[in-house]
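Here the complex is missing one protein chain, while the rest keep their positions.
We call the chains A, B and C, going by the order they appear; numbering starts again at 1 in every chain.
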Amino acid sequence: MFEKLLSLPVVASEHGKDVDAFIIYIHWLMGFLFVIWMAYFLYVLWRFRASKNPKADHVGVRSHASSWLEGVVALIEAVLLLAFAIPMWAKIVDQAPEGPETNNVRVMAQQFGWNFMYPGPDKTFGAQDLEFVTSDNKFGQVPDDESGADDFFTYNDLRVPAGKATVFQISSLDVIHSFKVIALRICQDAIPGLSIPTWATPLKEGRYQINCAQLCGNGHTSMTLGFMTVESPEAFDAWVAEKALTTAGEDAGFE
Amino acid sequence: MEIPYVTEPRKDTGLYNAKVGIWLFLASEVMLFGGFFSAYILLRVGSVEGTWPTELLNVPIGTFNTLVLIISSVTVVLAWSALKLKQFGRYKFFQAITIICALIFVCVKSYEYRDKFTHYDVILNDGTRVDGHLVEKTDEYITLSHPLSYPAEKGIAYRPIAIELRDNPPADAETAGHDGDAAAAHPAEEGADEHATTSDSHGDGHGHDLTIQMADVKKMTNWGPWANTYFAIYFTMTALHALHVIGGALVIAYLWGPGAKMWKTDPERYTNRIEISGLFWHFVDLVWIFLFPVLYLL
Amino acid sequence: MESTQTHVQDETAHDAHHHDPGFWRGYIFSCDHKVIGIQYGVTSLVFLLFGFLLMASMRWSIAYPEKPVPVVGKVLEAVLGDTAAGGIISYDLYNSFGAMHGTIMVFLAIVPLAFAAFGNYVVPLQIGAVDMAFPRINMASFQFYFIGGIVMFASFFIPGGAAQAGWTSYSPLASAIPTDGQTFWLFGMVFLISSSLLGAVNFIATIIQLRAPGMTWMRMPWFVWVQFVTAFLLLLAFPPLEAAAVMQIMDKLAGTSFFLPTGLAIGGQLADISGGGSPLLYQHLFWFLGHPEVYVLILPAMGIVAEIIACNTRKPIWGYKSLVYASLAIGFISFIVWAHHMYLTGMGTKISTFFQTTTMIISIPSVIILTCLFISLWGGSIRFNTPMLFALAFLPMFGIGGLTGLPLGFNFSDIHLHDTYYVIAHFHYVVAPGTIFGLLAGVYYWYPKMTGRFMSEFWGRVHFWSSFVFMNLVFQPMFAQGMSGMLRRMADGGAGYSIANNPDAIGGLSDKMIGLNISISHAAWALGLAQIPFILNFFLSMKYGKKIESDNPWQATTLEWQTPTPPPHGNFTSEPKVVRGPYDYSLPGAKEDFVPQNQSA
Partner (left out) sequence: MSGHTPEEIHQEVRRYLWVFGLLIIGTIVTVAASYLDLPSFAWTVALALLIASVKGFFVAGYFMHLMDEKKMVYGILGSTVFFVIGLMFLTIWAMSDPPTNTIYP
């Protein structure tokens, strides 16, 4: 019921459900506080209006119930912090999955679109070096690097397998963007000069909007062409194999 | 009604207004320079291993300037105590020295600036690096005096473009130069030479000018703030500091000259003003005490 | 204390040449804190209106993207040229307006109004001082502010228009945008920061040094306390931003790379810069100011609300000491929470744990303050006049804004909410219906002191109720929009990410959410219209308002009401001797239901 009330959008990733649950708990707390304070507030305004209570009481409230209330608020916040926020954050930040079952993609934002780099069937990225960065080689792929032979690139077209964790290494060429897929509940700033991982396990197949959540120039509003397609693992593997055959070795010159 | 505590201290705080004011102002200055020092530490710690330039500044000149500021600082307190003893002439004398010191400091600083701005750093098409002082620059060629190469074991202490040299290990002086003749590099003249002279082994002396054809030049930059983040922070912080020196000196000079009339009408207040301007001056000195080792020595 | 004789002498000497300072010395280059306060007040109200007008145009673009603005569009095109071609607000112009709305509202409207205007006018009076400690620095502070404002304003008219990188002005975008407006912005900020620093020094020195005899720290009205804390926030938090501004200026003008990393590419080509800088460094320096700044926005408003509540409940503020300590605690902690604006810049667990813990800790003193104010109502005899209405409305509005800060403060929920309209709604609830209501309350409350006349009570109520309703109609729906994923800083109000635009994509914005844009915009314009009674009331009451019958029309206890109206140069006819705390209302055994601070029984 609360999801509806809060108008949370569809969620399609594992940890996304935790995010939603957590948001809902906090809003319970907020709603609870708000309601009791409002009830008290309106009651007091009515009861102590000047026409009814012409003589004020110099001391007012004598009890110290309020300290209790403040203590309780602090306590609940502490619980939310220790039991949820910190461990959950640690999980998504520190425990990025590794190994053969994980899918890896590198993301390079630019004004105003998304470049993606896939490791290809061998699942290892080739070497990259800034020296080789040009408008045709956004990732600075080192030519003649063996493990890079089957790497390939796409522009604004991100594909990931459903049910498997995907780690995104997010960076940017020019200014700060922010890689946000609302339904997966992931959001990570793309900062030039840094490459920052984030990960998610998409659950539902489908085509998702990739949002740029950071003002990145006058085309920020129209940086809406990026999509993320979640496919069945088989379809994904087939796509990778095909892409590696047809486009690997070509430079990542798009637009 | 007049504003109270302009000269006499308030009982419970023991301070007069301007004293509170200047300390508050200095507190904000501490935060300002704190911001810059944080930036310095951060950029330095974050720099790629081995790319932070060191020893590019002239330490004797820096030391000299440090001493100049220290002298000016002590003359400021001496001037103030002279006023406390009602010795106006002595005050005038000491404060004059302060002002002269400030002038010397600024002149020396601008000499250092000029020196860096005329220092060119040239990367040739084959990856060789040469730097030296500009003699002449046209569209076809550039002539540098005292061309300099870094002894191999020190490596290239900085890179104008950090990626530039990733695959180009520092060129040995022997192989420097693109047609072999002109570009034989020579030992350092200033700045880096403090340490370099001993380890240097080639070249037969100073004063050879080196002319490089523009066609051979891949990249060229002088040592302005744009050269690298080290110079960026060096110029920004020292320029800001120099502005403080100039500002402080102007105030002190004003109080020394036209403002000194107040000594006749309200000596207490005048003495306080000298104390306040002195506090500012010491702060400027204090900043330099940290800037000097951080920028020149480390 | 020097002998009283000199004082008397001074006074006569003063009277002689202060009798008629003339227009220029009296109103433009005055050093009198009251005149400076009014200068600040009027200028910042004008900027508030200007900030609103920018926003009103933006709301058109959000509701009806790429449609020409009726009527106003022609004006925009005539004044600004190509960026408003055909009367359409281009994305460039939207970004300029967005950045400048934020900048103007924060640095040119609310801070000057809350801190400088009310602080200047009221603080010296409330502590029984003759003026600020450094009147001439006070004047310089206003002049710097004015110059800063002009620089900011002028930037709209240069080619390319005003800054477009948001009020946060993040690098490298700030260096990459093509307009010189950013340079104007930076220089404007340097002036505004210097102005605030001078003001802050002055306030603190005044409060420390010039309190009247008997005005001990714990007898100061809470308003003075919050101004004291605010001044400290400005004094110590602004300089790092000044450092950042200087470095960004260097990046723009001197080719340095403080905030530009190695490998930065513009248009695909590696940029011709030395590199080696750090974009995150800028963010740290900005938010080091940014967070204390939000308390600069809220604390003075809280102080005003407390004064008005005490006066109009006819009873002391409950828990004065808790209030004092809570505001000091807020001041301290606000310096170490800043990175909660940066959770998604790639933060590890340790550091984000630190920052979210401090964020939660800092919400406690806010809760304490609000609780004290709420409890103060109990047992009062509540008069519902216009200032009181605004002050009362402040409480739940700030409550909503503050509470919605919590899901942002936890990093885990911020993942979903960061940079959405939820954030916009959160902080507008604190600054618009929160701070603005507090400040309007202050205007209504102290207006009689400044002019000797009341503002119209009837039009005040009209103003209050319409503002209250429309404020909520503007900002309440934004929570839903943000929750459903609508991003901020979208010139088209998120239409590009809507289901309508991408029918086959999951997670787009529903028609309902996009539709809300239109109703919000209408409410926002109505909110603007709702200010017309206020503006008229403000100017007309100077002439036609009801005259006050005494110098203390609200029957308040604090010292500003114990002077003639308007207070003369030097403020008090005789030096006040304070003998009691600030809020002795309804003291048992007293003749009247209020005992001024300088009255012994």
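Note that contacts are C-beta pairs under 8 Å (C-beta built on N, C-alpha and C of every residue); 3 or more make two chains touch, one makes a residue touch a chain.
Because the structure is predicted, anything quoted here is derived from the model rather than measured.
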Touch criterion as defined above, residue of A:13, A:111 or A:128 at the omitted chain = A:128
Thinking of the whole complex, not just what is shown, which of A:196, A:213 or A:244 touches the missing chain?
-> A:196
Of B:51, B:73 or B:277, which sits in contact with the chain we cannot see?
-> B:73
If the hidden chain were put back, which of B:220, B:240 or B:289 would touch it?
-> B:289
In the full complex, which bits of subunit B touch the chain not displayed? Write them out.
-> 13-15, 19-20, 23-24, 27, 30-31, 34-35, 37-38, 41-42, 45-46, 59, 63, 66-67, 70-71, 73-74, 76-78, 81, 84-85, 278-279, 282-283, 285-286, 289-290, 292-294, 297-298
Across the whole complex, the chain not displayed is touched by subunit C residues 208, 232, 236-237, 240, 261-263, 278, 280-281, 284-285, 288, 332, 335-336, 339, 342, 345-348, 350-351, 354
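Everything below uses one rule, namely that only the chains that are shown with their structure count from here on.
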The distance between the C-alpha centres of subunit A and subunit C, rounded to whole Å, is 31
Express in whole angstrom the distance between the two chain centres, defined as the mean CA positions of subunit B and subunit C.
-> 39
What are the residue numbers in subunit A that touch two or more other chains?
-> 130
What parts of subunit B, by residue number, touch at least two of the other chains?
-> 163
For the subunit A and subunit C complex, residues of the former touching the latter | 6-10, 12, 18-20, 22-23, 26-27, 29-30, 33-34, 37-38, 40-41, 44-45, 48-50, 53-61, 66, 69-70, 73-74, 77-78, 80-81, 84-86, 88-90, 93-94, 110, 130, 133-136, 138, 140, 173-176, 178, 180-183, 185-189, 191-194, 196, 204, 206-209, 211-222, 224, 227
Write out the stretch or stretches of subunit B touching subunit C in their complex.
-> 1-5, 8, 10, 13, 15-18, 20-21, 24-25, 27-29, 31-36, 38-39, 42-43, 46-48, 51, 160-163, 221, 224-229, 232-233, 235-236, 240
Complex contact set, residues of subunit C against subunit A = 90-92, 94-95, 164-166, 170, 172-173, 176-177, 261-270, 278-280, 313-316, 318-319, 344-349, 352-353, 356-357, 360, 363-364, 367-368, 371-372, 374-384, 392, 395-396, 399-400, 403-404, 406-407, 410-413, 415-420, 480, 483-485, 487, 489-492, 496-497, 501-502, 504-508, 513, 585-588, 593
